[in-house]
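What you see is the complex with one protein chain gone and the rest in place.
So, chain A:
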Amino acid sequence: MVEHRRFGNLLPHLILWVGVLIVAFPVYIAFIASTQDNATIANGQMSLLPGGHFLETYYRTLFVGSSGTTREPVGTMLFNSFVMAMLIAVGKIAISLISAYAIVYFRFPFRMTIFWLIFITLMLPVEVRIYPTYKIVADLNLLDSYAGLTLPLIASATATLLFRQFFMTVPDELLEASRIDGAGPFRFFWDTLLPLSRTNMAALFVILFILGWNQYLWPLLITTRDDMQTIQIGIRKMIVTSDALTEWPVVMATAVLAMLPPVAVVVLMQKLFVRGLVETEK
């Protein structure tokens, strides 16, 4: 600290607490609502302390499903979201690693053309080319499949750029050395480059997992079967326009469950995640 003040750090603490309150309040309310019974909430008499229906609501949410529009239990949706997020994260990292490797470590005709073809994809989120992409996925018979859910989202270049940048900083001597040891392109990639990229891969995994888990518009369009629904779609279908029919405790329990995996990933891998975020987005 540059200077000492009489009241110390009272003001910063106060401001930070207000910030934490603003950030945490909606989630606290969601949790509270998920432990109370539907009638109390529908009457607008929700208390700010946990009720006694915690186990009952969560059991029903996870394994039985709500009686409203979506009859699929949230357990299935969680599974679908998990598969989707994993496929996007792992798939994107895998194809980006090898294409970045080719672009950095090989000289071949059309190298820069290919690099630019990949680079341009950075600029356009799936939202702006949504209908044509939908049509192509439909023509390929990939509606309601995990491939259809994930492939269009894998088609962008963030990871390739990150790996390319990282590979550029790997000293040339490493390649010379493994060449002297008689290593070919595969051995060098597997024994030298991959272990060096571990932290980058982990950080990227966190970001891509969250990105995949939180997808909304795309799964909304291409999944029609209830059992292929992801949790983000399921939750919106639970909100019925007329208040009386919405089972708020179940909706709130679903919201809490939908938040848990990505938030856990962020909190557990905070350091890695922060570094990865700063590196990829800038």
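The rule is short, and it goes like this: a contact is a pair of C-beta atoms (placed from the backbone, for glycine too) under 8 Å apart; a residue touches a chain by one contact, two chains touch by 3 or more; residues count from 1.
In this section, contacts and distances are computed from a predicted model.
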Chain left out of the displayed complex - its UniProt protein name, from "ABC transporter substrate-binding protein", "Heterodisulfide reductase", "Glutamyl-tRNA(Gln) amidotransferase subunit A" or "sn-glycerol-3-phosphate transport system permease protein UgpA": "sn-glycerol-3-phosphate transport system permease protein UgpA"
Missing-partner contacts on chain A, residue numbers: 1-3, 9, 11-13, 15-16, 19-20, 22-24, 26-27, 29-30, 33, 41-44, 46, 48, 94-96, 98-99, 101-108, 111, 114, 117-118, 121-125, 127-133, 135-137, 151-152, 154-157, 160, 168, 172, 175-176, 179, 184-185, 188, 210, 213-214, 216-217, 220-221, 232-233, 235-236, 239, 243, 248, 251-252, 255, 258-259, 262-263, 265-267, 270, 274, 277-278, 281-282
